[in-house]
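Every protein chain of the complex appears in place save one, which is left out.
Chain lettering (A, B, C and D) follows the sequence in which the chains are written, and residue indices restart at 1 in each chain.
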Amino acid sequence: MDAQLPALVIVVPLLAALLVPLAGRRAAWGLVALALLLAFAGCVRLLVRAHALPEGEAIRYALGGWAAPVGIEYVVDRLNALVLTMLSGVAFLVALWMRRSTAREIRPPAVTGYYSVFLLMAAGLMGITITGDVFNLYVFLEIASITAYVLIAMGRRRQALYAGYSYLILGSLGATFILLGIGHLYMATGTLAMADIAAVFAREPQLYDSSVIRTAFAFFTVGLALKMALFPLHGWQPGAYAEAPSATSVFLAATATKVSAYALYRVAFTVFGVRFLETGLPVVRDALLVMACSAIVVGPLLAIRQHDLKRLLAYSSVGQIGYVVLGLALHNADGLTGSFLHFWNHAAAKGALFCVAGALAYRAGTTQVAALKGLGRRAPLTAMLLTVAACSMVGVPLTAGFLTKWYLARGALEAGQWAVIPVLLASSLFTAVYAWRLLQLAWFADEDGPVAEDVPWSMRAPSLVLGAACLVLGVAPLALPVAQAAAEALL
Amino acid sequence: MSGAVPLLGGLDLAGLGPGLPPLVCLLGLLGVVAARRRPNLREGVSLATAGVNFALVLWLYARHRAGETLAWEGFSLAPGLALSFRVDALGLVFALVASGLWILNTLYSIGYMRAHDEPRQTRFYACFALAIAAVMGAAFSANLFGLFAFYEVLSLCTYPLVIHAQTPAARAGARKYLTLLLGASIGLLLPGLFLVYHLAGTLDFAPGGLLAGVAAADGTLVLAFLLLVYGMAKCAALPLHGWLPAAMVAPTPVSALLHAVAVVKMGVFGVSRVVFHVFGPETMARIGADDLLVGVACFTIVVASLIALAQDDLKRRLAYSTVSQLSYVLLGVGLGTGAGAVGGLLHIGMHATSKITLFFGAGAIYLACHKTRVSELDGIGRRMPITLTAFAIGALSMIGLPPTAGFVSKLFLVRGAAADPAGAVVLAVLVASALLNAAYFLPILWRAFFRPLPAGTEAGVHEAPWPCVLALSLTALGTVGLFLGHGPLLDLARAVAHAAFGGAE
Amino acid sequence: MEDLILAILVALALAAVRLKDLLGAAAVLGAYSLLMALLWCRMNALDVGFTEAAVGAGVSTVLLLAAVNRVGRREQGPGVSPLLKPALWRLAEHRAALAERPDRPLLSARTMALLVVGLTAAALLYGARDMPRIGDPAAPANRAGSVAQHYLRHAPADTGAANVVTPVLGDYRGYDTMGETIVIFTAALCVVLVLRQAGRWRGPKEAP
Amino acid sequence: MRSTDSLIVRYIARRSVPFIQLYALYVLGHGEDGPGGGFQGGVIFASSFVLLGLANGWGYGRRAAPARLLDPLLPLGCLIYLGIGLAALLAGGAFLEYGALAGSDDPEVRRHWHHYGLIGIEVGVMVTVSAAMATLFFEMARPARVQARVDRVGEEADRA
Partner (left out) sequence: MPDAGGPLLPPAGPAAAVPGPAAFADVLGWLATHYNYAIYILLMMIGLYAVLAKGNLVKKVIGLNLLQTAVFLFYLSIGKIDGATAPVVWTDRPPGAEGVPYENPVPHVLMLTAIVVGVSVTAVALALVVRIREAYGTVDEGEILASDEAQEEAESARAEAQEAAADAAGARE
């Protein structure tokens, strides 16, 4: 069974997604939770095995029995084991969290369909992370995208429809650019397996100068930047996260954009190779640095003015994805370690914050920031969760957020980009401003807001696990050794 | 590490050593939150925590004097980034002063809170316990990251204390308090941390200074020094002192906590850590940072005293007096002579005991007759003899007259300034500030004792509740006591000075 | 022959975009797909041609017609999509409109779109500069060592099927096709969810 | 979408449906030897229902392919595909390794099982694709009054 794990981790959620419409309303939620629990257990096992592997090796699984260039293969190394564990962990927690939330936000006949589409999206995102074949990446990207469009469009207000539609148009543009990138790559190398493409580049280094390869990299970057909502191309994200039902916002915000960032790392380092980044196209790396830095500063800046909590958190996500891309742009071990840590840190912090927004929607029916008033007295645990997650976003020491900033700053100083330090600090200050505004309302408001009591335990427990993760990852970062080894392996 | 102290069976508590005080305070925090339903138990737990904590610090001091090196690795977050603790002389100075006065402050706040019937007292005591945990953690932390982490935790957990009254004025004051402190720490201290790590590759304090052997341009080192000093806005060096007067909106026990016991002392302690164990006296002298520090200190002393003169509100006047008194410590530490360092470090203790007495006095006056302005204090000396005599002792100590503790540290400062080649300016500043202190403290005493009570207000004025008066008199006695026997503070200060400057006292 | 079909395709594409009458545009798109299917068959891509005819011309056009029937034939409104302009720009323009400042917006959406299209075309043309000649048997994708020749040699032996496309589709890259089946299942599930199960979306007037 | 008023078109449409479906099965069967396979067969099979819907009106088409029938078929096709893959996995090979189903290592036997596996997944694909394309058409082409009734059912369930 252990050898079959890479395939089972994806097939089990897919199987559950297919069985949920047949299983009917009562058993649906049980199936979702069970499938994601099994997937999470499998991913943790894969993480342990991947970390035990010697340097440079990975767990390979040939699907259909055909070896790499002929068939499709799944590759699990330290980097994607990290992302897989984050994905399945957050998916399982959200599955626990969303039962009561969807019961209130989604119409009863649509709840079973919603669960099935949710599982498909989780499987799609995990499929992107684990695949070792470039075209298979595109197929699972489409699965994750189509499900995301509809999960967003299920929001109650009519703006959710238009938000889903805009994301569909921009997402499809991104996917088509990625398909073009794959076509250019296939034309120049003749194979579709990532490992094989890297081998072809190793054999024929003069390919790096051919314009076909440069265009392929450029289109991959732009396509994934669109999917990732990196700063200039982030138009769809605020509307999408704000209008979506709470369960979708929690899962999307915690995981979706970071999977595209992971795909960019996989393409940039494994497929094109490190040498290409240094010699091939320095222009794209500088462009990425500028986009990342502008995202880091503008995200929280825009977030300050917002009145709606979910839109505020969406703009802050635009900033946070800048941290993840900054590691790639800095191109050294510390910067990469910082970005890989941020996979977990941001998932925990942003997941927890959107759980608070969901709790607000559940109890007060609105996600206006003003509804946070008096939360400290009426719902102390949720208010504490808000405090811990906000501190992690600001990067207060002893929380997870600080470690990311610490490593990114170290990477920036090593790479000589000293200008990145003020960018990091400015974003921390802007984040502090809106975090303070939220905490001020929650703890120190004089009259009480619409929230009468805390959310039921089935919603509080998973969100508190996310909140605890912000602290635990701050004091004893479990992902650090894995992230460090992954960074060295890539360079 | 000496034999395991079998306190709780197998758990090797001695191994925790310096880690114990913060842990005990955190237990106290949990105790307070657990006992939120029963006020008496809750206050009992707070008092007990403060007591146990002080006992632990004394125990650590005793074993430190016996020559043991106590350390605890704690958590290693990342390579080069660890929360580890170690007991040393400088840390003990700060810990002793803070934990000692903490007991009195808790006692005082029990009386004040009960008399004033303040709402949300559980949150008050919980943040109190968290603040002392942060102070203990910072005192014994063995590297710059630990100091920075506990510095931030203290800023965040004192914010609910400052905003306790939750009136619009309290909100505005607390907002300024947090903006300045958090802004300075994220905006200046954090980049300083990154720069130091980038230059030295490690953050652990070293006796001769962490950056001693580092080959880096002087300009970068000065930049790092400025970032670290001004980053620790809690030392209230001008121009980053604005948060101190703004925090006057807090209830008096919190002001006492802010001004005398924890927050400002954390700032000054941090700066002395930076001077002795990050840069080291030789590097400081080489890059001219010590003259810079002395300059800033002198400027702050004079200007803050002048502003204090103009303040009519009693607590604001005391706040600006704190701003100037703190710079004595910076002055002492920056002088670069053994005596100066001893004077500076001693002043931490002396200023703490005297300023806490003044604040307790101000609180008692407010409790007794709701008077906050200096001009209203006519003739209350006769009605509130104990409070006002204690207030007088505190005031004398501030000015630095013999029978009180302030005189001792100022004496060392004067000897340190004399030993320093360019000490003439410093001497002039010391004398001038003594006069200025007299100028803004004596009128209060003169008004309270020698001016008749305004007609018809006799009935309203009487002594504050007994816990406040008890705490008040204890600290007054402490101020005088410290003058007679300097006790452990002097030995520890000398140990630090000896380690830094070798020999010359 | 293929060059002629390609030229007609471009003309049909332009027509589909320019036509104001959506029904006409849908019909032209159907013709475009059928012609594209013919082109695939000319280029020996029989399976793709078959699928394009059935799925591209058949299903897409029917869905488009059904949608136009429910949505309305005429393309009204200014016809210029502000989607491209970032939210801030639109907000500024909205305020400018409110303040009745008559100055024409700096860059209308149309010129913005042309700018982006031009940039993408330049990138694609730059990319096409070093591409191998069409039909060149020595091109990296078709040469002896490539995975395609491996399929051609081994497919009949491994799976006993003559049409190499089906074993590559079902067996060698069977996982892709499973993903594809999951995609079509997702699409059907989502359309059922949106159009049948989720019920009406609320406008501002109805209760939240 | 009302039925067309000309009788001839409605009659021919009704009569030609079986032939279209037969051709679809032929296309499915001959996936190995010539162009064709699961996708094309599935779409043609669905187009027979679309033809009914277009010619004889949405109601008639819906009655020919009711939601109760199509909705379970959708996941069923994928389950066939995954089932074959899992069977191969449980039989000791990799996921979707049809050769492992043979249970013997003789390449000749395994080659046959590759063949059977291929046909099996083509059937799965056809089931899903035909159900999906028919569902897409019937959902999109639903007339306004039917849509209003469906939405009202949803709102009542919501209020309950």
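Keep this in mind: a residue touches a chain if its C-beta (ideal position, glycine included) is under 8 Å from a C-beta of that chain, and two chains touch if they have at least 3 such contacts.
Not measured: the values here are computed from a predicted model.
Though it is not drawn, the left-out chain touches A, C, D in the full complex. The chain omitted from view is touched by exactly one of A:67, A:103, A:169 or A:491, namely A:169.
The hidden chain makes contact, of the residues A:34, A:53 or A:161, with A:161.
Remark: the residues of chain A touching the chain excluded from display are 135, 139, 142, 146, 149-150, 153, 158-159, 161-162, 164-165, 168-169, 172-173, 176, 179-180, 183, 186-187, 192, 211, 214-215, 218, 222, 283-284, 286-287, 289-290, 307, 368, 370, 417, 419, 446-447. Residues of chain C that touch the chain left out of the display are 2-3, 6-7, 9-10, 13-14, 16-17, 22, 25-26, 29, 32-33, 36, 39-40, 43-48, 51-52, 55-56, 59-60, 63-64, 66-68, 70-72, 75-84, 90-91, 94, 109-110, 112-114, 116-117, 119-126, 128-131, 133-137, 139, 141-142, 146-149, 151-153, 155-156, 162-165, 168-169, 173, 176-177, 179-180, 183-184, 186-188, 190-191, 194-195, 200-204.
Although one chain is hidden here, its contacts on chain D can still be listed: residues 33-35, 39, 129, 136, 139-140.
Heads up, the rule we're going with is that only the chains that are shown with their structure count from here on.
The pair with more inter-chain C-beta contacts, choosing from A-D and C-D, is C-D. Each chain gets a centre from the mean of its Cα atoms; for chain B and chain C, those two points are 69 Å apart.
Centre to centre, using the average C-alpha position, chain C and chain D are separated by 23 Å.
Of all residues in chain A, those touching 2 or more other chains are 14, 18, 21, 63-64, 107, 109-110, listed in ascending order. Shown for chain C are the residues that touch two or more other chains, namely 171, 174-175, 182, 185, 187, 189, 192, 197-199.
By the touch criterion stated above, chain D contacts chain A in their complex at residues 71-72, 74-75, 78-79, 82, 85-86, 88-89, 93-100, 153-155, 157-158, 160. Within the complex, the chain A residues that touch chain C are 14, 18, 21, 63-64, 66, 69-72, 106-107, 109-110, 113-114, 116-117, 120, 127, 133, 135-136, 139-140, 142-143, 146-147, 149-150, 153-154, 156-158, 160-161, 166, 169-170, 180, 184, 186-192, 196, 200, 210-212, 214-216, 218-219, 232, 235, 238, 365-366. The touching residues of chain B, counted against chain A in their complex, run 75, 77-78, 81, 83, 145, 148-149, 152-153, 156, 160, 163, 166, 171, 174, 178, 182-183, 186-187, 190-191, 194-195, 197-198.
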